[in-house]
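Take a look at the structure below.
Not every chain is included here, but those present sit where they belong.
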Amino acid sequence: MHGDGYSDLGFARVDVDRAERTGDPEVVYGAGKTVEQGVALVAVLREAHPDRPALVTRAAPELRAALKAAYGDEAQVDDDARTVAVGPLPTARGTVCVVSAGTSDGPVAAEAAFTARVVGAGVRRVSDVGVAGIHRLLAVRDELDTADCLVVVAGMDGALPSAVGGLTGVPLVAVPTSVGYGASLGGIAALLTMLNSCAPGVVVTNIDNGFGAGVFAARVARRAQRAQP
Amino acid sequence: MHGDGYSDLGFARVDVDRAERTGDPEVVYGAGKTVEQGVALVAVLREAHPDRPALVTRAAPELRAALKAAYGDEAQVDDDARTVAVGPLPTARGTVCVVSAGTSDGPVAAEAAFTARVVGAGVRRVSDVGVAGIHRLLAVRDELDTADCLVVVAGMDGALPSAVGGLTGVPLVAVPTSVGYGASLGGIAALLTMLNSCAPGVVVTNIDNGFGAGVFAARVARRAQRAQP
Amino acid sequence: MHGDGYSDLGFARVDVDRAERTGDPEVVYGAGKTVEQGVALVAVLREAHPDRPALVTRAAPELRAALKAAYGDEAQVDDDARTVAVGPLPTARGTVCVVSAGTSDGPVAAEAAFTARVVGAGVRRVSDVGVAGIHRLLAVRDELDTADCLVVVAGMDGALPSAVGGLTGVPLVAVPTSVGYGASLGGIAALLTMLNSCAPGVVVTNIDNGFGAGVFAARVARRAQRAQP
Amino acid sequence: MHGDGYSDLGFARVDVDRAERTGDPEVVYGAGKTVEQGVALVAVLREAHPDRPALVTRAAPELRAALKAAYGDEAQVDDDARTVAVGPLPTARGTVCVVSAGTSDGPVAAEAAFTARVVGAGVRRVSDVGVAGIHRLLAVRDELDTADCLVVVAGMDGALPSAVGGLTGVPLVAVPTSVGYGASLGGIAALLTMLNSCAPGVVVTNIDNGFGAGVFAARVARRAQRAQP
């Protein structure tokens, strides 16, 4: 049944060979799925690849509890990130540094950091260094320069990646968040700011997409370290 | 004919008493007006208020030339700002500091600076201090702190006002420009960034509206100095 | 720990030196913060600057109650404005006049007025003078002319700042509100109206951002009075 | 060939019975039509209804010239309005008053006025009475009150209809224009302002649609007068 590269559950055709193609763990996007669907999907993935973790994002509290109950210590839950990893984590290679602007941006930064670790990178976090207090940013400059990839998370004006990108040449992934009101348009304002960054080489993910940023950053960090003894 | 507070030219009802109401010079918005209309409007304003300048913004080169030809030394032309002032300038009170991010933002910054001077403030300019090179900004911090009002002009990501606003408590007017491409949406991206600034107390004008920022900033600067001997 | 200019709480890096940089009180943006986070942030700010108030905006009723319980008379709560100030208010210098169009705009106008007072200005309010009844506006013209800075709050068509701006030369900050329905687009319509005001020198804040307008207006008003004996 | 209510020209199926259905003249929308198509369409309409005028809007200068050459005194051309009427105008019944904010709004106001006359109403114009100078508006209040229908034309902030609508109960059609720049979004800002007018009973047309406003207003004005001796 897995010979064709996927497993047909009726309600889902699980792509059990993605890991081979991409080197990443399999991922279940938890939003809009029932607890039963979530648990069943993880079970298939665990069976197909016992040596790799399954990652569940945007998991409702009930799904997180159900996975914890089912897998015990094998399941790592990050409530701030609304994320669960089931199975053994890979060795950490390289370092992703997740920088965030305000406390409200915390959950998205947590999702990015947790994901990056599950995908195979080491992770550092620097929080609450918004652009309106530049001296806080300058104080952590060394932490920025020694990372292999940066993930910079900000809502409202989304200006932080431009400031960070002017300080360092480390590859930088910007993540806009939906933090804000009125003309923030649910994060569109921060998204547009980041897409128009005057710092060269800033790339951007969807609003609140800490997961995508974590995957990407970990791929870069792992790669940066792959040739080292 | 001026007793009613306006003068009827047929194609325009000139508001000759605005100065009395607001303390500002009269202004002609030059875009979409013929040279003949522009010259006639200035003539009415000069006649009604010989002691105050008339300001023409967004003036096409032909209109600028016609006003220079008609008024000679009485007309001050700023080609970069596309602006002309005809008549004696008021004494400069207080200081407006116009800060701009990139060379492409120059014309809007020039319009703001020229307007602020015509409306009655002293003016300083600081150019090319974008947020992607924060050390350039830190180097001019004293010039920011000693102004009575700041005008901060930026296109693309529009992040500069947030950075400046975090450095100083001087009243700050942000002006988004249409510099950029793609997702800058003709300046909408920078406008949204500024409206969502995480630095408290940033206020914003329309895209490319150096004129409006200049008027506002000069009013604040004049007022800050009005009680001084 | 405060020697570096900020205090690290783990979940937040509080910028305790902002007051020195900007002359303003420290501010906690209450939306999206738990009661515990809000109370902890205020405690840090009170300890760092016992002589200055801490201002909490967009505070949920529970947070307002917790701060009142914790600080008693030292805490001033404005339920209409959803705002709390803890600590001694500065002497009022200059006058901010907050003008609003309809009763639904009241909370935003209250936030602007409360904030302006906490930041150090005297405050006057003029309510319910929408542009569709211009005689109401003309009746309060003296109150407009004698202020040091105006804050004009309006939803729906957002036309009030244009009318007020035509009557007076006092610096004018326009605040669009999300009052309206359908094509008001959650306040975008009023925001656009104000950005395109045909009255010169109107500047604008984010939708419903009474706080930002209050900070800005108080800075202008304080400055207007700073040289007076 | 006309028995079916339309005439088939190959490139167009002219609706020659519309006048009977609506009481209005036939109209040719000139934009995007060649001079040949424009002239041919007018010829069909003139033949089908010799007793009614044919109205051509958004006519390019070449088309206006061709119609003038073909019909001589029978053709009335308004270059400001880019409009031509060919054939006898109907008796004027009732009065439409077209009010406009700035000189740049002139062409749209002219189109509205010309159209209203061709559709059968008497027409008055009041120009350059923007909301930033309210006393100019108050000075013409009688002209507003004695009209049967008002057409109020404004660009930029589009605030004029709200102010006029607060002064009078005469039916009021608001016409946004594309005058402005930046956040005026080609007239969208003024359109939204008018749709959200806080004055009750304001109705709106498409941006720059002086023609539509003229048709509507003339229908109202004719109707207001139809029962009079």
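To keep things simple, chains are lettered A, B, C and D as they appear, and every chain counts its residues starting from 1.
By definition in this document, contacts are C-beta pairs under 8 Å (C-beta built on N, C-alpha and C of every residue); 3 or more make two chains touch, one makes a residue touch a chain.
What you see is a predicted model, and the numbers here were worked out from it, not measured in a lab.
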Whole-complex copies, counting every chain including the 4 in place: 8
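Keep in mind that, in the parts below, only the chains that are shown with their structure count from here on.
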Other chains in touch with both subunit A and subunit D: B, C
Chain pair showing more contacts of the two, A-C and A-B: A-B
C-alpha-based rotation, subunit C on subunit D, 0 to 180 degrees, nearest 5: 180
Proportion of interface numbers common to subunit B and subunit D (over half same, under half different): different
Chain whose Cα centroid lies at the greatest distance from that of subunit C: D
Separation of mean Cα positions, subunit C and subunit A [Å, integer]: 36
Whole-Å gap separating subunit A and subunit B, where each centre is the average of the chain's CA atoms: 45
Residues of subunit C touching at least two other chains: 166-167, 188, 191, 195-196, 200, 206
Overall pattern in which the protein chains touch one another (line/ring/star/complete/other): other
Pairwise chain contacts under the document criterion: A-B, A-C, B-C, B-D, C-D
List of subunit C residues in touch with subunit D within their complex: 101-102, 130-134, 138, 156-159, 162-163, 165-167, 180, 182-185, 188-190, 192-200
Subunit B residues touching subunit C - in the complex, by the definition given at the top: 21-24, 27, 148-149, 166-173, 191, 195-196, 200-206, 211-213, 215-216, 219-220, 223-228
Subunit D-facing residues of subunit B, complex: 4-6, 11-13, 15, 18, 29, 31-33, 37, 176, 178, 186-188, 191, 206-209
